[in-house]
Structure formats: C-alpha cells, structure tokens
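Only one protein chain is missing; all other protein chains are in place.
The block that comes next holds chain A.
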Amino acid sequence: MTGRPMTIARADRPRRRTPAPVQASGAGRLSPQRRLRRRSRLTALAFVAPLIAYLAAFYVYPLYRNLDLSLRDYTVRSFVAGDAPFSGWDNVRKVLDDPTFAPALRHTMVFTFVSIAFQYVIGLGLAVFFNRHFRLSGVLRALFLIPWLLPLIVSASTWSWMFNSESGVVNYFLHFFGVDPVGWLTSPDWALTSVIIANIWIGIPFNLVILYSGLQNIPAELYEAAALDGANTWQVFRRITFPLLRPVSAITLLLGLVYTLKVFDLIWIMTKGGPGDSSSTLATWSYQLGFGTLLPKFGPGAAVGNLLILIALAFGLLHIRVQRRLEA
C-alpha cells in the first residue's frame, strides 16, 4: 500500500507552515494564495480519499472480478489455479442460448413490474389513509412497518409455511369457502404468483413510508382551498395529492424497481426458482449456476449477474435523469 507514506508526508507539510497563510492571505500576495488553494485542494482530496478507498475495495474490485469471471472459461481447476483462458463473449452467448434464459428474463420482468405496481398502489392508498390522523393511526402505521423490520429469512419462511399445499393456513382458509387446495408453491402455474404476493407484502412499507413523508410536504392550505371550493375526496386526490406527489412517486417507483430486480433471497427460500424453473429469475438463476450445484459454473453465473447489473444500471440512470429533471 503505497498511499500511506505519501498521505503522511502531506499531513506533515502544512502543519509546519501553519502561521504563514494566515498572515499572507491578508496581504494578498500571489504565491501564498496559490499555496492556500493547493492546501484546500489537498484537504478536499483527503476527505474524498476514504470514500475512494471504500468504493475501490467494495465496488470497483468486486465488479471487476465479476466481469473477469464472466469473460473467462472457468473450470474448478482453473478457478483455483487462476489460469482460466480468456473466452470473450462465450459465457454470455452460452447464457443467452440457454433454454432457461427466456423464461428467467420473463419471470424477472413480471416479478418486478407486478410487484411494483401493487406495492405502489397499496402503499399510496395506505399513505393517504394514514394522512388523516385518526386515533391510533401512529400505532397502526408502525404495525404496517413490520414486514420491513422482519429479517427476510423469517418472513420468507413464514410465507412458505402459509402457502404450504398440505398444511398451509392459506389452503385451510380457502377450504372454508369450498375452494379446492391450491398448489401455491408446488404448481408451476402458481409458484411465481405466490412469490410475487409475498414480495408485495414485503415492499408495501417502503412505499408507505416514502409516500407518507411526501404527503406531509403538501401544504395544508391547498386542501383547505379545495374544501372551500367543494371538491370531493376523489377530486382532491386527483387534482392535488397525486400531482403534487409526482416527484416522490417517481423516486419511489425507480428505487423499488432497482430493489425488486435483484430480489433473490425471498424466491430462493420459498421456491428455489422451482418447480422446474417456473419461478426462476435472473437473480436465482445466477446463484443456481454459481453455487446451486456441486460443480460450480462461475463463468455463466457471473455473466447472468452482469446482465442483471446492466438492467439495474439502465434503471439507475433513468432514476438520476428523472431526479435531475425534477430538481431543475
């Protein structure tokens, strides 16, 4: 690590010359001014350095390794020896040609967009509801945060018990209405629906909290004015709440998109992407390739991971653009 002695030297230099700039700045001479500017640049650099070190260690390097993995033909032997031959786009091509790819991509999109749509609508409904401040509304709102607070392993396992086709409480409940047991997690027709339902439940609090805080920022006068004009509840929502909430909505939806795209643990705990591959998404497939079997396929696994990063990046850039446009 060469950075260390260098930064120490930098730290020493300004300390010795402490008094100089203080006197010089008043006199307005050129060279001390430049020195001052350089020092402030160094200060800025020193402040940024920890962040850069952090980003390099925890973002750039893992991303680089993942890219490297996806561009080489790794076998278990070459993984250990570190001499895997460069194979260009072979892994990516292999992944794109795989019969699992199209369903996985489709499931990822369905999972993401259906989850987001329901999370947003329900979250918005609850936010508007709790904005009315009735008795116990604080307690109730706190209760709605529970899905967010629970560790995912707990909530996902609980959902998978509830959806159990033999002894699950959901089928037990349906039984009272004369509905035949549904193979929530065991039927290829239902597995994706089941994980989406669980994911919607988990995502509602996030939408609720952000949209609720957005509602707090809408001036009360507007509602008063609307009340004076005789607007009904729906009109108030259509004409005031929803338009003024648009910036917050955009951020909520885009953040939700990025979060939901990469959901892995929930699906893995509930169905492992199965039965067959009826609920596998790009995230679970990537894990399945890399770690799901006794003989890991790191290359294709990393390639799927990269595709996922690219999709998330596209939405991330969209997020930044939307945010910039809103701020402008």
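Worth pointing out:
Operating definition for what follows: a residue touches a chain if its C-beta (ideal position, glycine included) is under 8 Å from a C-beta of that chain, and two chains touch if they have at least 3 such contacts; residues count from 1.
Everything below uses one rule, namely that contacts and distances are computed from a predicted model.
When the listed names "ABC transporter substrate-binding protein", "Cytochrome bc1 complex cytochrome c subunit", "Pyruvate dehydrogenase E1 component subunit alpha" or "DsbE family thiol:disulfide interchange protein" are checked against UniProt, the chain not shown comes out as "ABC transporter substrate-binding protein".
The chain that is not drawn here is touched, among residues A:Ser165, A:Thr193 or A:Gln323, by A:Ser165.
Within chain A, the residues in touch with the undisplayed chain are 1, 3-4, 7-8, 10-11, 14-15, 18, 21-22, 42-43, 46-47, 49-50, 53-54, 57, 75-77, 79-82, 160, 164-166, 183, 185-188, 271-278, 291-297.
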